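This report refers to the structure that appears directly beneath it.
The complex is shown incomplete by one protein chain, all other protein chains being positioned as in the whole.
Each chain carries a letter (A and B) given by its place in the written order, and its residues are counted from 1.
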Amino acid sequence: MKTLFIGGIKSGKSKAAETYIKKISDSKPIYLATTEFIDDEMALRIAKHKEMRSDSFITQEEALDLKEIISLQKAPVLVECLSVWINNMLYHEHSYEEMQMQLAEIMQLKQNIVFVINDVSCGIIPQNKLAREFVDLNGKIAQFVAQECDEVYNVIAGISVQIK
Amino acid sequence: MKTLFIGGIKSGKSKAAETYIKKISDSKPIYLATTEFIDDEMALRIAKHKEMRSDSFITQEEALDLKEIISLQKAPVLVECLSVWINNMLYHEHSYEEMQMQLAEIMQLKQNIVFVINDVSCGIIPQNKLAREFVDLNGKIAQFVAQECDEVYNVIAGISVQIK
Partner (left out) sequence: MKTLFIGGIKSGKSKAAETYIKKISDSKPIYLATTEFIDDEMALRIAKHKEMRSDSFITQEEALDLKEIISLQKAPVLVECLSVWINNMLYHEHSYEEMQMQLAEIMQLKQNIVFVINDVSCGIIPQNKLAREFVDLNGKIAQFVAQECDEVYNVIAGISVQIK
């Protein structure tokens, strides 16, 4: 089964996804962290997140080739998060088509996979061209993944609303 | 019948609205493009959109007086999109009251009309005064149109959630 959690910044989407994957896992689920580039502030956020998930997850880290690492796992995998992965892929000059192709392959894998994506779509169109490109790509990837997933949850103020 | 699709950037709202209007139309529906001012990037987006809707629509273009052109059509009309129209109206110094009055008149027309509007409400308040005014107007117009419509759909990651 494939599941998507979408929500804004500090909407509680990660916590909701973590609770969800623990429920569907017999053994410790995999926490697949997609973060690559970190400054001090990001490092702090990551440390906090790691602390929050304590001993309930086996953490793996991969910035680009999610398919390879997911295919190696036996337990359900939480991909945290797709927006950061999109950012990494953009930075390494991978196209939308490459992202979509990798995701299509991931969808063929047998594992239970839970995806988290940041909803960045409801502000005004950014003046910065790169930000605009990111917003577009993030939206297109969210649509593609939502279409392929069995269940989709929109998280608002910590509340998961199932929309598919 | 009047219907509104609201969603963020690349939320899939346009595609959802297009699918919807094709379902409720016996003949080719009208695609009423509201775009007026275009730079190269916008031109690219428009070309892409035109290609996507291929041969399923009759395209009309009007930046300001939507009421006049809608009243001339026999087939259902897809207004794509209200946010661009608001921008045009602002640029030509039309007030909120004028926009609301025109929309109230459009709501009296007999045609089936499907409106699309961009949700720009869930970022932080923009520092730029014009952007702030636009966000306010867009929200007020969305409220007015939603109130007048028979059905309202919120589109998230390509999934239409009926909220009215």
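In this section, a contact is a pair of C-beta atoms (placed from the backbone, for glycine too) under 8 Å apart; a residue touches a chain by one contact, two chains touch by 3 or more.
Being a predicted model, the structure only gives us computed values, none of them experimental.
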Omitted-chain contact residue, chosen from A:L90, A:M107 or A:I156: A:I156
Which residue of A:Q102, A:S121 or A:Q143 touches the chain not shown here: A:S121
Touch list for chain B against the chain that is not drawn: 4, 6, 8, 117, 119-125, 135-136, 138-140, 142-143, 145-147, 152, 154, 163-164
Touching residues on chain A - with respect to the absent chain: 7-12, 119-124, 126, 131, 134-135, 156-159, 161
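We take it that only the chains that are shown with their structure count from here on.
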Geometric centre distance via CA averages, chain B-chain A, whole Å: 31
